[in-house]
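To start, the structure under review is shown below, and the notes come after it.
Of the protein chains in this complex, one is absent; all others appear in place.
After this line comes chain A, so read on.
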Amino acid sequence: MALVDVKGVSKRFGGLTAVSDVDLTVNAGEVHCLIGPNGAGKSTLFKLIVGLYPPTGGSILFDSVDITNERPYARVQRGMSIKMQAPSVFKELPVRQNIQIALQERLSGAERSAEEDRLLTLLDLAQDSDKLAGALSHGQQQWLEIGMALALQPQLLLLDEPTAGMSPEETFKTGELIKSFNAEGMTVLVVEHDMAFVRQVAQRVTVLHLGKIFARGDLETILQDEKVADIYLGQSHAH
């Protein structure tokens, strides 16, 4: 069953067509990776899905409801949760308060405190919970933002390059974290460059090129597609 259904979506910036007549389906319960070379339109498509850009044409359905003209907060209230490419946290607030702000609509009192502790421990941030979020390392800020996204207990987790700036160990750990939440039923859509990470988490892959869908399928099929290898992965990856 499709949780997200993108139908014929386009986005033009003046004379530049960043996304052109794209159809994309993300099924409930899957980890779906959106890949492509630089300038392929991945981040633009991501921003169209989360509501940061209004599309020039087409429609976006979430759980069979047309959300094309809804603002990001309304999409979040429907069950989306979003992590942007650059760490986007409340830098002048303590780490714990960042998590608290994400949790406070769902939980209160002792339940909320317990969930704060659980998430901080899960993200290895418990010992830094009183620090200002801006004082964390880049990788820790990425995790904090992922933690804030997870705190909403979304149906759909949207991640734009979640491992940018992370060490290989941190990247692997992030992948395991995503897989564990997926195992509990969470649908995940990831925009990512790191093919090792994509191999670790992806169940289905869509390749964008020059603003259009170039290929789609399971990861092994994509990796064996020579045209994909030519435009993006490089022959060495394909074999």
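By definition in this document, a residue touches a chain if its C-beta (ideal position, glycine included) is under 8 Å from a C-beta of that chain, and two chains touch if they have at least 3 such contacts; residues count from 1.
Following the convention adopted for this analysis, contacts and distances are computed from a predicted model.
Trainee: Per UniProt, what's the omitted chain called: "Glycine--tRNA ligase alpha subunit", "Aldehyde oxidase", "Cytochrome c-type biogenesis protein CcmE" or "ABC transporter permease"?
Mentor: "ABC transporter permease"
Trainee: Which of A:Q77, A:Q127 or A:S167 sits in contact with the chain that's absent?
Mentor: A:Q77
Trainee: Using the document's definition of touch, tell me which of A:S88, A:S137 or A:N182 contacts the absent chain.
Mentor: If we include the chain that is not displayed, A:S88 is the one touching it.
Trainee: So which of A:Q100, A:T174 or A:T206 would be touching the chain we can't see?
Mentor: The one listed residue touching the chain not shown is A:Q100.
Trainee: Of the residues A:L152, A:L177 or A:L208, which one touches the chain left out of the display?
Mentor: Hidden-chain contact among the options goes to A:L152.
Trainee: Kindly state which of the options A:V50, A:V95, A:I146 or A:A202 is in contact with the chain not pictured.
Mentor: Only one listed residue reaches the unshown chain, and that is A:V50.
Trainee: Spell out, residue by residue, where the missing chain touches chain A.
Mentor: Its contact residues with the unshown chain are 50, 52, 71-74, 76-77, 81-82, 84, 88-94, 97, 100-102, 104-105, 145, 148, 152.
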